[in-house]
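Data block below; observations after.
Every protein chain except one is present and positioned as in the full complex.
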Amino acid sequence: MLELTSLTKCFGGLTAVNGISARFERGTINAIIGPNGAGKTTFFNLVSGALCPTSGRIVLDGRDVTGLRADQVARLGVARTFQSTTLFDGASVLDNLIVGHRLRTRSTLLDVVLGTRRLRDEERAARAKAREALDFVGLAHLEARLAGDISQEQRKRVAFALALATDPVLVLLDEPAGGVNPEETAGLADLIRKMKASGLTVCLIEHKMDMIMNLADRILVLNYGERIAEGTPAEIRANPVVIEAYLGSEHAAT
Amino acid sequence: MSRHERYGWSALLLLALAFPWLAGNDYHLTVMSTAYIYAIATVGLNLITGYTGQFNLAHSGFMAVGAYTVGILTVDHGMPFWAAFALSGPVAALLGYFVGLVSLRLKTHFFSIFTLCVGYIMFLLIEKWEGLTHGTTGIVGIPAPESFAGLDFSEPRTQYYMVLLFLAASLWIMHRIVRSLLGRTFIAIRNGDELAQALGIDLMRNKLLAFMLSVFFAGMAGGLYAGYVRFIGPGIAAVEQTFDMTMYMLIGGIGTLAGPLLGAIGVPWLTQYLQFLQDYRFVVFGPVLVLLVIFLPHGVVGTWLLRRRRRDAERAAQPGSATPQAGARARKGTRHA
Partner (left out) sequence: MELFLQQVLNGLTLGGVYCLVALGLTLVYGILHVPNFAHGAFYMAGAYVAFFLVTRLGFGYWAALAGAAAAVALISVLSERLVFYPLRNAPYLHHMIASIGILLFLESGAQAIWGADFHRMDTPYNGILSFGGVILPAQRLLIIGAAFLLVALLQLFLKKTVTGATIVALAQNREGAALVGIDANRVAMLTFAIAGALAGMAAVLYAPINLVYTSMGHLVITKAFVIIVLGGMGSVPGAIVGGLIIGFAEAFGAFYISTDYKDIIAFALLVLILSLRPQGLFQKGAH
């Protein structure tokens, strides 16, 4: 459902992503791995529209979305999370999620000033969606808690919920298990499986190999901005090029 | 709005309505009315700075634009006050559209510096362009609003209620905006451009809207100022006015609805009562501002709201959820609103 052709991004003289082609099938969990500096986050930024590719094509569900802005891509159904999520700490968790549905609403300033029916309906819908998303990630009981008062793992889940509230078809997760312990990591992995089960396509960047190997349907390996391998976890585990890339980067000076 | 909030606002309104009888003399009416006018402008500034996260240092310039629109049209072109006043907000907003178009693409610091420069340009233009603005002499003899329905607007009490009406209307509209999906959109932008975009929010469009709305309020306040004080000079465009309003916002509570209002009303009264402070008010307020920013960044209203929200949250929380320590740990590393 997402097809990338020869995606390239240059920053001046530096080529961060070089000619990456990939295919992500609907309803699968795809992991993107690679040593530090391999271009993974840049890759995400290209897919989500945060960056404009220097060359190459991005096709989402048959539609060419290359060069669209991040908010336009989001409206087409691509949601993403970030390595660190800034929430409005002074408001409740639910309050933070309501804006997630904004992109599906059409109310304007006029609606706001006049207090129209459309606005009320849409706000109700947004609130319901927020609850639904919060429930999906298993945190319905934290609805009224202040966003500043929840744990790191819960923050990660809230970030997922925010992405889910946008009614996406594709979810990009940037290091979803960053900073959480192994038990919590397993919990998040379960959540990702649940997302797949509900029909979503998931792409994630992650460094935790155990989690990836057990979770992903397919893995894309990047190094120095290029795709060096792609396949099932079993194939990747046995791939000598991949092993070389990781071992090589360990030996190289930082 | 919760019941508490409704009571609070109703109480404030009643006090405001009764104020002329409590005040005792016209001087107090003047202080309060002027405070109301600046409150309208401050509430506008709060929209772009407090809710959307962009610190606009040209705000007083836009207020001056509104004031001079009224001044020039009435004094130099004989337009009736109400007609000119109706234009004060839209003219400011139109100018805001162009300034915003260019400036809102910039990152936060650049935006502030840019608007600082725009503000200076506005001030210098007003001061030097004598043909249009009468230069340093300013515009004198702005007519009072024409009376209608038997109301004489040159009378202090009537003026007071007129200004109060506009303040109430402004607050009401602002309240609608910030509680709505639109307001949440602005807050999302303040929390982070990238995240807001990832949520499908068109940054430029929304920032521009917030900016235009905020300077509309400034322009309108400027128009009211012209009709109330009846004399304007380049000084109202000076960046010090924006600093004043920033102080009101911070003391009251940035990013809240009542905060800027209470700050804009409380601080001038404070300086009134502390007469000796009148000349030295910034010697005191400078450090106060710094202390507030360090120790009470949410301002008076903001801190109170936060505490109340936390109490409500704890009351609603079920046992067995995240421990308080986890909450504290999470709070350490997070960005505060």
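Read from first to last, the chains carry the letters A and B; within each, the first residue is number 1.
Please note the rule applied: contacts are C-beta pairs under 8 Å (C-beta built on N, C-alpha and C of every residue); 3 or more make two chains touch, one makes a residue touch a chain.
Since this is a predicted model, take the numbers as computed values, not measurements.
In the whole complex the chain that is left out makes contact with B.
Summary of contacts with the chain left out: across B:114, B:160, B:186 or B:217, the touching residue is B:114. The chain that is not drawn here is touched, among residues B:132, B:169 or B:283, by B:283. Remark: the omitted chain is touched by one listed residue; of B:124, B:169 or B:274 this is B:124. Interface residues of subunit B facing the missing partner chain: 49, 53, 55, 102-103, 105-110, 112-114, 116-118, 120-121, 124-125, 128, 239, 243, 246, 250, 254, 279-283, 285-290, 293-294, 297, 335-336.
Going forward, only the chains that are shown with their structure count from here on.
Centre-to-centre spacing of subunit A and subunit B amounts to 38 Å, using the average Cα coordinate of each chain.
Residue ranges of subunit A in contact with subunit B, taken from their complex: 48-50, 69-71, 74-75, 79-82, 85-92, 98-100, 102-103, 105, 107, 109, 112-113, 115, 119, 122-123, 126, 141-146, 148-152, 154-155, 162-163, 166. Those residues of subunit B lying in contact with subunit A across their complex are 173, 176-177, 180-182, 184-185, 187-188, 191-192, 194-203, 209, 213, 298, 302, 305-306, 309-310, 312-313, 316-318, 321-322, 324, 326-327, 329-331, 334-337.
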